[in-house]
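Pasting in a structure now, in structure tokens, and then I'll have a few things to ask.
All protein chains of the complex are present and in place, except for one that has been dropped.
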Amino acid sequence: ETYFPIIAKGFSHQFWQAVKAGAEEAAARNGVTITFEGPNTEAEIDKQTDILNAAIAKAPQGLGFAALDSQAQIPALQKAADAGIPIVAFDSGVDSDLPLTTCSTDNMAAAAAAADNLAKAIGEEGKIAAVIHDQTSATGIGRRDGFLNRIKEAYPNIEVVDVQYANDALKAADNVKAMLQANPDIKAIFASNEGSAIGLAVAMKETGAQIVGVGFDSGKTQKDAIMDGTLLGAITQNPVGIGQCVVDSLVKATAGEELPKNIDTGFYWYDKTNMADAQIAAVLYD
Amino acid sequence: MNETVRANAPPVVEMRGIEKSFPGVRALQSVRFDLRAGEVHALMGENGAGKSTLMKILTGVYQPDGGEILVDGRSAALRTPQAAQALGISIIHQELFLMNHLSAAQNIFIGREPRKGLGIFVDEAKMKQDAAAIFRRMKVEIDPAAEVGNMTVARQQLVEIAKALSYNARVLVMDEPTSALNETEVEHLFAVIADLKANGVGIVYITHKMDEVKRIADRVTVMRDGQYIDTLPAASTPMSTVIQLMVGRELADQHRATGQGTAEEVLRVTGLNRGKALREVSFSLNKGEILGFAGLMGAGRTEVARAIFGADPIDSGEIQVHGQVRRIASPADAVENGIAYLSEDRKHFGLVTGMSVRDNVTMASWGRFMQAGFMQEAALGKVAEEYVRKLRVKTPHIHQETRLLSGGNQQKVVISKWLLRDCDILIFDEPTRGIDVGAKAEIYRLLEDLAAQGKAIIVISSELPEVLRLSHRIAVMCEGRITGELDGRTASQEEIMTLATQRANAA
Amino acid sequence: MTDTTLDSGKGAKSGFFTTAALQKAVAFVVLIALLAFFSLFAPNFATGSNMVGIMQATAVNGVLGVAVTYVIIAGGIDLSIGTMMTLTAVVAGIILTNLGMPLPLGIIGAIAAGAFMGAISGWTIAELKIPPFIATLGMMQIARGLALVFSEAKPIYFNDTPSYQLLSPVSSISAIFPGIEIPNGVMIMFIVAIISSIVLTRTIVGRMIFALGSNEEAARLSGIKVNRWKILTYAICGGISGIAGLIVSSRLNSAQPALGLGYELDAIAAVVIGGTSLSGGRGTVMGTIIGAFIMSVLTNGLRVMGVQEEWKIVVTGVIIIVAVFIDIFLRKKA
Partner (left out) sequence: MTDTTLDSGKGAKSGFFTTAALQKAVAFVVLIALLAFFSLFAPNFATGSNMVGIMQATAVNGVLGVAVTYVIIAGGIDLSIGTMMTLTAVVAGIILTNLGMPLPLGIIGAIAAGAFMGAISGWTIAELKIPPFIATLGMMQIARGLALVFSEAKPIYFNDTPSYQLLSPVSSISAIFPGIEIPNGVMIMFIVAIISSIVLTRTIVGRMIFALGSNEEAARLSGIKVNRWKILTYAICGGISGIAGLIVSSRLNSAQPALGLGYELDAIAAVVIGGTSLSGGRGTVMGTIIGAFIMSVLTNGLRVMGVQEEWKIVVTGVIIIVAVFIDIFLRKKA
């Protein structure tokens, strides 16, 4: 029977749970078995490499891998390739042609879209800030730079006065409050994942600050915050879609089908107005 | 006192055929012992004879490997200290078991605190009163609220005694209770013991001090090498007999110091000051001389020693070694200058109890047993063996942890450490505390030999006979001052006591 | 070392006596100094709303600090408090949201769960003689794993229990004294601290805890049932971690199963900055609270000053050391 280990960048966060859900759905659909694993934090690259080695040891028919570092783990992947195990990368790619395909969304583009919506909401001028969930991980850097670059290029009248980092909702909440304290004239804040978005929403509720909040990813708290108008809206990638894409691609690969080099699973801007739309609702998760 | 009456009184406690072994040591071999109500039964024996072990068994600290214990004629199982206490048996341990962070009162009543408010709150006030009452009975000045950790060994020992008394036991074991006490305190303790006797309390009294036995004991039981030797009436038995039973050999006589140091000065201390503990302490020490430091507890003798040794910082004062002024800021400096200090608090400052006899004997000299950074294990073992033999340290092997040695044997290990380091200025603080007569005589001889070999020696001792026995010259301290110097060959106990109590204001 | 431990004991005598008082005084001075510094150099730092913000940022760490203070005074350590907090929050979520039971049951359940798990740590330490560091390191993993298992690695929301907000963000006191906008989470921290301070300094429980930390062997030889008291101590610690779990999940209106890792070190830092000795037998709860405030004032102040993240981390490390140094130094002098 066919078995695919899926190795993510983490597992205890909502986003990865959604990817897992998608992968399991596709696995059931294709009648294959999978395991879904990941390190505790997106910093533990060597631990992810160990997970990869353990997975290869199981001589699977295929391998799904979301590399924490685009280069560092290539040697380990090479081992898998040498063992003739088809590899599908997801979430963010690897600087190598070992993966048959990469199911991902462009974090930078997605964050840029967040920037556009945020800019529109404040009349393309004024002071803004960002709270980023991780200072060093590919996702964190991608979303941060995607957002900041877009602002710099397209909105000369918008000034980014502060960028803070917080790896959980509680710290994010206290962070945002400190930011608002330091710059009372902030007009908008961007939060780069579900945790930071929750923190942003909590902080706005607690301070009653009348600012524009833009989030990222999904999750009930964030959706509610958007519904009740605390947050303007958020970017959601399609984690469920990513999960499905990984497994489906692996199935195709084992069947010997050709795969495109990249499969963009897309991202969507959602707010009060379009959350109900079938297409959007499909990619949102609680 | 009339032993006949007591002789037919039934024993409160009887121990039969008690066996106990520890890894590598057969501590007790079919030992028997009995105690009658209202008697003081002295338990004597050399270091390591098994006295403490036997009593730890009686008080539920250790479990015997064999034998039986009868309390009031009924065989009793003493699984825990609580079980023993429940039967009215309590003990003053040789080692201090106190909670340094708690006050005297809190230590005395730990686990038995008077309660108030639904029994969850501690009634500190009542506790302090009760503690104060016990201290009054012992006639000692200790603040029940004072913290045990800041007390000197002597005062801590008094707190231990108070704790044991507070149990109102009918059987009270005292394991070397006076080892850190001075004459006055010992007198007060004896008074307390007398009145316990009168109330029918049976007391087991472990000591190495013959005079004490003569004074308070009704019977004496002698142990040697973990075996029961004999039980004798204290009054009618000459101490020489007891001593012979203990050590199984003749002993050196108790003569006075005769020798005298050379004229060559090796150490001069001028105007040493440290807070209230030391005031303008000045003295000198010559090659080949034994300088005795006498005084009551808290007189400041240990403080002098620690100051010279660089263990405590001094406020002012100058130390000359071989005529040169030396800056001694740490024990390391002191040892560099050939000064060694043998602490009165063996367990905490003398030994690394978790390490072997070998390592303890050699640790002050490790530098010498090193080649390219590597320890010369063989050489270490050889010297350790040599000193274990020299000082007759009772230990299964040199790899035994010093923690497992009896009090006296631990002391011998510490002495070995400094002898091996052969510094030429040796400060011995209570060198024979908790050491049996046999070993004592040897250590006296040892100190004399060392002096004869040209070492300069300071002996701090709370036992006047010891000071007189050893010292060529005697410095007497009171309240941090040196109140006078006496010639060791002519000085009398009376002269010393006068100086020792010569308070600044009184003088 | 000697000097510190020489004074130290007095702290044990009671939370309000000389050294203990001094310890707190010292930590307090450091706190005031930090507040003064930031008020001068961080614009917008010294405002009422920011003070409330700081308090709120202190609540969780403060309560966890109080919890572990019990254990540390008893001569132990508990590394599981952070993930224990998460687990208890998840338990509350399951009771209130998944099972839809009333609020009081959720509160009791969370605290009970913490106390139970804590008792297990205590049991492995007291009966199985596992070193506290390792026993609670294991428990840290177990609690974290269970939190993920029970929550299926998804946050549990309290939307169906609006009253849950009462446990942290809401400020009930402001209803009584308008203007005093102190959130309930902070009030709970203070209440827990005051009660704990009384328990440790005035009750038999506290006495036993200090005795354990001061000299366990002596306590045993004095006929104290050492193991029972030890287990109780860890149970109390777990139970209070449960309170922290309630505060954090109430504030986020959700039990976040991934949160909590690393919180134990912040809490322990607060305890030590507050003058409690890691070797046991000495410490005060109020010191811990001040220690927790020092840490959150520091983080907040540096943020408001706009110090770069990486330098913020460096400075925090330095201040932790300096604060403790000042504490030790002044007590030597005293």
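We call the chains A, B and C, going by the order they appear; numbering starts again at 1 in every chain.
Convention: contacts are C-beta pairs under 8 Å (C-beta built on N, C-alpha and C of every residue); 3 or more make two chains touch, one makes a residue touch a chain.
Note that this is a predicted model, so its numbers are computed, not measured.
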item	value
Contact residue for the chain not shown (choose from C:Ala193, C:Ala269 or C:Val285)	C:Ala269
Of A:Ala72, A:Ala209 or A:Ile280, the residue in touch with the unshown chain	A:Ala72
Touch list for chain A against the chain that is not drawn	11-12, 35-38, 40-46, 49-51, 53-59, 69, 71-73, 75, 79, 134-137, 141
Where the unshown chain meets chain C, residue by residue	1-4, 79, 124, 128-131, 133-135, 137-146, 148-149, 153, 261-262, 265, 268-269, 272-273, 277-279, 309-321, 324-325, 328-329
In chain B, positions touching the absent partner	23, 309, 311, 330-332, 334-336, 341, 343, 348-356, 358-359, 363-364, 366-367, 370, 373-375, 377, 399, 401, 403-404, 417, 421
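One rule holds in what follows: only the chains that are shown with their structure count from here on.
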item	value
Farthest chain relative to chain A (centres taken as mean CA coordinates)	B
Length of the line joining the C-alpha centres of chain B and chain C, rounded to whole Å	44
Separation of mean Cα positions, chain C and chain A [Å, integer]	33
Sites on chain C at which at least two other chains make contact	none
Residues within chain B bordering two or more other chains	none
